[in-house]
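Have a look at this one.
Only a single protein chain was left out; the remaining protein chains are all shown in position.
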């Protein structure tokens, strides 16, 4: 079970109630009153827990699991050990996630503006908000009902935040219009100036950054991200999109709906991303590109050209995924053949210290005070 | 026009006044009294707006633009629609950016030390500063005149900040000497310890990090960056350099003047970067390298060797840009030929889940509670 210091469990709930709430079918209606206390993985579930079986490669695990019941599909049900109750769902992972939220609902937060928060006179705070200590809400900002603004966060002048949003601690938001039910993690910067410069007589002059950031409903942005405002026009993040930690979104980028963008990815200025695009971690996407709806971009790709809707790409520079795999294989074969022929090796790193470090970054452990 | 919630427009201004302020020539002196209300892109400009035409590929757009006037070059002037006023500038993008700042000057900030800021007794604050709520200015810190220190930022003991600097909210600065007119965004860490360790009997021991960070005049550092102090000697960022979001600068790195470093780039310890270097996003530069003045480094390159002054490099490991393009083309051709010959493919990802995910990072959407 989850550590009760951090996660407050609700329940118990009956199997029948769970089935109803998650839209699953309880195969044995006589089990509707069975009491379930928790959700757990197959291996750790006990006789009062609900678990998940969605992949036939886990058949061994479901056979030995002590779970009282599992959420699964009709197709997989036959692989479950006799005596385990069955909740049949079309998408068992979704249903099980919903069950998890039943047992571990978001903790209730008492509505209050902490007296140690700094709410400026001209700020408008909706009813039932929670504003934590040290948060700053500037003049002209509007916070919708039932929002939670974390400690030491800063909401700058004019920012509009819709109902039921959660802003983490130590986050800074300026030049932004934010919809309903948006969640933004801690230590984010939303609405900073874009990176557009022209060389001038006394150095680089920033091009005026006159747009803002539009974040639509149900967007989730995790921790330590930076989303720049538009230079001319706005930076837009479409409804339902989820963004992981440490992601950079450049100025005037437009991201569609229901995209998922993994950690440390960066999207350069004015690129347009369609709906339902999946982007792996540490991907870089160059500026002024178009990524079609439903595209998938592999971990750490460097995208320098447009990507067609529905396609999968990978590599640096990124190419269609099959071509990338083929290129990787080709290079491996040619290189092995070349070695057999006795060609000399070449090192990518600087040659200094070659005796100690076999790889770049091997310098890591060699920092003396002489450096 | 820019959203007035976030951007307060000044003006109107006459064409003559604008021309004078941005150093442009108004072709038709009779238009000097024409009133201009705003700056706008060619497509969205109205009959009281000033726009920009700097690229002949935009000839169609300038022909149909409703702009009252455009900033352009003498060479491009003939392509502008009859009746549009012409402001001729040597560098029209610079001139137009300057015009933008005329219409949208930085908002005035009332000088004040907010009573909710935490200014320690031994801190020295120059005249006409603005210190926002929750900011902490430690003993021995010196803040020059007319600085703005954002809410909940922390300026540690001994830090020196020159005149007219702007430090964003929730930023932490220690061990640093900062010049004039420096702008640092929100959620940055300046002056943290470098990543230098020696293995010791009870684990890794950090090598004493006894330097500081020197930031010269007119430097801009955007949001969520981390700049480490020197281990022995200082980390230096040269005058006029601009650094985007989420950039990492290692200890003892020395960056020249007027460089531009795009988002999520990392520069490892003790590397030296010359003046005017342009570095794309997500570039990694290894430690103890020298990057010559005026070099250009392509998006997402991994630089493991010195880079000659004035050269362009790209790839991982980075090579001269032309060679990189050639290598990319060569690999594509060899791979296509190999496919024609029927060679098998190889997948870069782990084979588990291969039926579901065609690309690494495709696991993104498959996280069940069983993970």
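Details
By letter and in written order, the chains are A and B; residue numbering begins at 1 in each of them.
Throughout what follows, a residue touches a chain if its C-beta (ideal position, glycine included) is under 8 Å from a C-beta of that chain, and two chains touch if they have at least 3 such contacts.
These numbers were taken from a predicted model, which means no experiment stands behind them.
Of A:239, A:272 or A:308, it is A:239 that touches the chain left out of the display.
The omitted chain makes contact with just one of the residues A:152, A:174 or A:235: A:152.
Only one of the listed residues, B:211, B:256, B:274 or B:292, touches the absent chain: B:211.
By the touch definition given at the top, subunit A reaches the unshown chain through residues 2-3, 5-7, 39-41, 91, 93-94, 97-98, 100-101, 103-104, 116, 132-134, 150-152, 168-170, 185-187, 194-199, 207-208, 210, 218, 220, 222-224, 231-232, 239-242, 244-246, 252, 257-258, 260, 262-264, 268-270, 281-282, 286-289, 299-300, 302, 304-306, 315-317, 328, 331-332, 334-335, 338-339, 343-349, 352, 358-362, 364-366, 368-370. Summarising the interface, subunit B meets the missing chain with residues 39-42, 51-52, 54, 57-58, 93, 96-97, 100, 118, 134, 136, 140, 152, 154, 157-158, 160, 170-172, 174-175, 187-189, 192-193, 195, 197-200, 202-208, 210-212, 224-226, 228-229, 232-233, 246, 248, 250, 260, 262, 264, 266, 268, 278-284, 286, 296-300, 302, 304, 312-314, 316-317, 319, 321-334, 348-350, 352, 360-361, 363-365, 367-371.
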